[in-house]
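Structure record follows, encoded as structure tokens.
Of the protein chains in this complex, one is absent; all others appear in place.
Letters A and B name the chains as they come in the text, with residue numbers starting at 1 for each one.
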Amino acid sequence: MTARTTSEEAVPSEGGTISRGGTSRRAALGRSPVTVTFALLIGLTVAALLRSGSTAITGQALLTGLIAGGVYSLLAMGLSLIFGVLDIVNFAHGAFLGVGLFVTYEVAHQTGLNPYIALPVAIVGLFVLGALIQLLLLNRTIGGSLERQLLITLGLSLLISNVLLLAFGGDPLSANLTSDPGVHVFGAVANLSRVIAFGAALVLAVLLYVLLERTSFGRAIRAVAASRQGAGLVGIDVRLVYVVTFGLGTACAGAAGMLIAPFTTITPTAGDQFNILAFVVVVMGGLGNVTGALVSGLIVGLVEQLGGVAIAGQSPLLGVFILFLLILLIRPQGIFGAKAP
Amino acid sequence: MTTTTAPPAPTPAPTRERAQSLKRSLLILVAIAAVAACAPFVLPESRQSIAIRVLIFAMMAIGWNLMSGYGGMFSFGHAAYFGIGAYTDTYLLVTFGWSPWLALVVGAALAALVAAGIGYVAFRYKLRSAYFALGTFAIAEMLRLLATNTKWVNGTTGYHVPLLPESSWTMLQFGANAAEYFYIGLAMVVVCMVVTLLYLRSRSGIYTVAIRDNEDAADALGISVMRVRLTTMALSAAITAAAGMFYAQYYTFVDPDTAFGSAQSVQAIAPAVIGGVATPWGPLVGALILGPLADLTVTWLRTPPAFLDFLTGRSGLDVVLYAILLIVIALVLPKGIVGSIQEWWKRR
């Protein structure tokens, strides 16, 4: 037991952001978190090289990881935005990605066209779905305990994936491209669909960033994130901001779902594994820090793939979980610091 | 010490009252068990699985409620303890031919140890609230991945309990749908309830609630916060591990997903939340509601009404219903069914 935050003059805010005392131990390990992270990545690369004994395998892991990370970034930015503004730990985020997968499947099959035409449908559809959920359900619990919000979003997650199961059955579906050639990058190969997913995810992520940083509505969102009361006092419609923010967050998940649909087996629970991935990215980037999520998504993608090579025989996700627990324990504010977007 | 300022008030006899409240709880428990004991006579044999499901849900939720309801430590990873119970049982049984009863002791102890380890690290690093929940979730998922990829626990295949030619109490194995399963499960639920009720009245149990209500005040009064929390977590894990062992024996099969899957964590949370978090009877009520849902909806979807024809033979409706129930309860009855009734009774 080291430093405690019990000073009466500085009572931790309850129900809102999670106040925590920084300990000296933590400070020592977190002195230059960005350096530590890069050291970790280099260490993992070396481990992967030693383990596989092949630059080709390691190079492939680097490319695959980086490319997968782009989608994680987009997904996690939505999750982080929701946490930063609404203080909701949205456990249904993976399920929203699942909805994006099925939207893509439906659009591609109904029209018989290229799956990518589903992108605007997924974005708008998921925005509306998220906005409605916030409007009808979550706006009623503003300021509730984190656990209560967690329970509601857990219920939503179960609800969504099982409605999908009821509607589409449990058999795996696909929304493949008619042709998906390999693209060569520095001797490694990636499918075109993955490269497109990476590029499109980054473009959308940057658009979201611009929306938050450069528009008046983005300013309103950031004002609400900084202080709910303050924003209300200067005439911002806080509830509207909540509705739009949740919609934007779920639209990110929907877009991520659409982008991975061409190379993903579509099942009602396909979104589940992305849930924890998104949380890892969000905590790593700093809960509520949207820019942090952008960078951390790429890091997590790399850790997953390099770890998969380095700890052969185990699931690539294992390395991600280990990283997650380490961050939770040593630097819960994330490598870029938790803050409002 | 005497005083002149105390207004004359009817002084209740707290000692007797407390003893009575324990006695009353135990009497209610006996009554519930007596009614439940009639189930095998009422339920058709083919429906016995419903009753068993209720019992398993109840045990898991009793365990979760102790740590997360009374203790305020929101676990999102009780699948870890459930899975440890199930795997210890099947591993020792398949590999060494151990009796499940012996394996239960080992599994519960192991789960308790793991829980205490997790708790120690988590509280030493001041993991709280959502961070704690996410951390426990990650640990359960890690165990699932490890079990999936580890050969000496049979990887993705998991274990089948070797079937015996005849019934055996020692090996906890009976014919399909034998009433013995139900009575053993019922007895285990009763034991878990008695242990919980006694624990909540013990020094450690009282401290557990005190720490949940205000950690700093508890610490300042001389309560060793860490020790009490770890004790509560260990007991909670042991109870959940017992549920895992019973599950493995009844279904005679475990694999990484059925043991450590996040669905198991949810099944420990949902009955407690729906029935009433931090109420003694909440987990039982919640289990009674959620247990039958799966079988009822499957039956119903076999021949659905005309307008729902397209759902014929589909699955998922049970979880849809309980997800809705979970959301509605969290939205409008945060104290759950039992908690809300209790409150209404007090205000009457």
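Methods note: contacts are C-beta pairs under 8 Å (C-beta built on N, C-alpha and C of every residue); 3 or more make two chains touch, one makes a residue touch a chain.
FYI, contacts and distances are computed from a predicted model.
Per the UniProt record, the absent chain's protein name among "Cytochrome bd-I ubiquinol oxidase subunit 2 apoprotein", "Ubiquinone/menaquinone biosynthesis C-methyltransferase UbiE", "Anti-sigma factor antagonist" or "ABC transporter ATP-binding protein" is "ABC transporter ATP-binding protein".
Annotation: of B:94, B:225 or B:311, B:225 touches the absent chain (contact as defined above).
Which of B:37, B:94, B:206 or B:333 touches the hidden chain is settled by the complete complex: it is B:206. Within the complete assembly, residues 1-7, 9, 11-12, 14-15, 18, 203, 206-207, 209-210, 212-214, 216-225, 278 of subunit B touch the chain that is not shown.
Throughout what follows, only the chains that are shown with their structure count from here on.
Looking at the complex, you find that subunit A touches subunit B at residues 1, 4, 6, 18, 20-21, 23, 26, 89, 137, 140-141, 144, 146-148, 150-152, 154-159, 162-166, 169-170, 268, 272, 276, 279, 283, 313-315, 317-318, 321-322, 324-325, 328-330, 332. Subunit B meets subunit A in the complex at residues 74, 76, 121-122, 124-131, 133-135, 137-139, 141-142, 145-146, 148-149, 216, 226, 262, 266, 269, 273, 311, 314-317, 319-320, 322-324, 326-327, 330-331, 334.
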